[in-house]
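Note that one protein chain is taken out, while the other chains of the complex remain in position.
Letters A, B and C mark the chains as written, and numbering starts fresh at 1 in each.
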Amino acid sequence: MTSVINYNNDKGLLAYIEFLAASSLKSRNGNTDPIFDFEDALDQIEMAQLAVDELKKIPEVNALFAERWLPAPFHLDDLAKLPDGTLGNVYAREMKARGFDPYFYKKVPVVDDISYLKMLWRSTHDIYHVVTGFDTNPIGEIGLQAFVLAQTPIPISVMLVSFGMVMISIYQPTKFKDLMTEIARGYRLGSHTPGKLIAQRWDQFWDVPVSEIRANLGMVTEHYVASIA
Amino acid sequence: MTSVINYNNDKGLLAYIEFLAASSLKSRNGNTDPIFDFEDALDQIEMAQLAVDELKKIPEVNALFAERWLPAPFHLDDLAKLPDGTLGNVYAREMKARGFDPYFYKKVPVVDDISYLKMLWRSTHDIYHVVTGFDTNPIGEIGLQAFVLAQTPIPISVMLVSFGMVMISIYQPTKFKDLMTEIARGYRLGSHTPGKLIAQRWDQFWDVPVSEIRANLGMVTEHYVASIA
Amino acid sequence: MTSVINYNNDKGLLAYIEFLAASSLKSRNGNTDPIFDFEDALDQIEMAQLAVDELKKIPEVNALFAERWLPAPFHLDDLAKLPDGTLGNVYAREMKARGFDPYFYKKVPVVDDISYLKMLWRSTHDIYHVVTGFDTNPIGEIGLQAFVLAQTPIPISVMLVSFGMVMISIYQPTKFKDLMTEIARGYRLGSHTPGKLIAQRWDQFWDVPVSEIRANLGMVTEHYVASIA
Partner (left out) sequence: MTSVINYNNDKGLLAYIEFLAASSLKSRNGNTDPIFDFEDALDQIEMAQLAVDELKKIPEVNALFAERWLPAPFHLDDLAKLPDGTLGNVYAREMKARGFDPYFYKKVPVVDDISYLKMLWRSTHDIYHVVTGFDTNPIGEIGLQAFVLAQTPIPISVMLVSFGMVMISIYQPTKFKDLMTEIARGYRLGSHTPGKLIAQRWDQFWDVPVSEIRANLGMVTEHYVASIA
């Protein structure tokens, strides 16, 4: 059976315009809901389906989709007790230092591949920060999105990198050079790291040292990247 | 005397929104006016002034600004008579093959640094295509803008790269991978090429072989870039 | 002392564009926050100040501004005990029937005339529905805004009438005729009613029959309006 899929790409553009205009009006002050609402509005564009199709060609990722794998529930206090330098320990320490809630993200019911992909990245996003080393400030976020974009382009990552370039250049132009440095760094690192962030069962790595995780992913050091960049 | 400059960054965002919406409605069919109108609307954002200030720190560029240098008028037929492989010959051949008019761009009166910068890049843009080797199709154009962005960020280049990422991902998602390949290639090439495109008095190079111009700019070969990328 | 006021009218347009785009993406499902957020973004346009200046020329309204009058707190259960046909009784019955919360509106601190005006109309808006007889469905809301617009134009009323015309004509064109009927009716009724809704101390009228309130406002009957329309 072939189901007829009706894409509505114009809705994607309207969502982008809404996000641009809204961001020009007031600071989000750490409220991340508008980002997730924006992503939800992108569900109906063709690229959302293409991104899923592309991801499922990666066997490890396909397995995650088949299982609807999501990380097992955890508590920061438990992770904090793991040895120094392990993923769980570093993650818990940084989340606590910033006052971040691991379950900060907007939940959506997993009813299909597109909604599953959203829950997959949302529930593991803060782990990406620890593993890649990108800051959680606005410029670091965009840098991390560039890393993801290079590895496994999904609509929201494309949109956020594009959005960041426009908004920083218009409203904070003195920060534009720093932004491009981080975008370029993220894109290069992502391009050179064979292990995909989206393919990992992160809850199995809580007690693994971050340095070992990076090595397993084949993540090149910034020193090496600098030498080739 | 300190003149009071009133920026209106919101006008820049409104111009970007107009450009997005207009581009979703109909093909430009080779009409480049909307791009130049878009750039003109960016004159009043802070980044337009910062870009000028930054460019003038480069002595060769500062000299161009002081002189209000623009390339001497020329005819494609004359350039076509230059030896094979020279800038003039290759440029004339490609412009004729594509049916392009060297004076296709919207003219603005040069009344200040910002308007001068616009005439400077507009009147030399097609030469950039020849020297960098980027195609003149939509994806090649965005790739070239990424090259410029890496060398000397000016508002319109930032906007067009951002615009290209959004519009291709929404409306032509199957071309997105190619787009990112060209953006990444342009950005890397631009970052590694010490000679700035914007700093050259191009009309002095019509009879210089393109390969020699590239060498003088310090432009790395694509082969070399591929080896480090 | 003359304070320098910096208007930013472009922010008003960006807020309107955001509201349009957002409304095209998903139903608000009774969530009125986006409307109040929209109005808050209009604070910085020149018309917000002009509307206040104009309103303060009406002596009764000027007195409200001077006092920062807002209706005394009340409970629907108390109002419901008032005699049939009184404002309090009808209001309480209709609010309960619809499951509406009298304090549904977004609160803003009253720090100046513009913020006071917002709290003034927000805290009395549902009373307007009872007195004018306009429905609380989307078309009735726009009709009521047209009434307000005719009596005392404030930015949000203008925006909502304009918004309603655009969105209904684009997305629900079969309802457009009904919408225009209500807008025209609201505008005519508002134009012919000398007593301004915004000028009333509504909490003094809870025990007054609605018919008497209408007579006191000089509100013409729909029958009369129909005869002249």
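A few comments on the model shown:
Note that in this section a contact is a pair of C-beta atoms (placed from the backbone, for glycine too) under 8 Å apart; a residue touches a chain by one contact, two chains touch by 3 or more.
Since the structure is predicted, the reported quantities are computational estimates derived from the model, not experimental observations.
In the entire assembly, the chain absent from the figure touches the shown chains A, B, C. In the complete complex, the hidden chain is touched by one of A:14, A:114 or A:127, namely A:14. Within the whole complex, the absent chain has one touching residue among C:80, C:119, C:158 or C:208, and that is C:158.
Residues of chain C in contact with the chain left out of this view: 9-10, 12-13, 16-17, 20-21, 24, 45-47, 50, 149-150, 153, 155, 158-159, 161-163, 165-167, 169-171, 173-174, 176-177, 180, 184, 187-188, 191, 228-229. In the full complex, chain B makes contact with the omitted chain through residues 11, 14-15, 17-18, 21-22, 24-26, 41. Residue-level contact of chain A with the missing chain is found at 8, 10-11, 13-14, 17.
Please note the rule applied: only the chains that are shown with their structure count from here on.
Taken as a graph of touching chains, this assembly is complete, with every chain in contact with every other. Copies chain A and chain B of the same chain sequence form an interface built mainly from equivalent positions, shared numbers / all numbers used being over half.
Note on chain placement: the centre of chain B and the centre of chain C lie 51 Å apart, centres being C-alpha means. Centre-to-centre separation between chain A and chain B, using Cα means, comes to 32 Å. Contact with two or more other chains is made by residues 17, 21, 24 of chain A.
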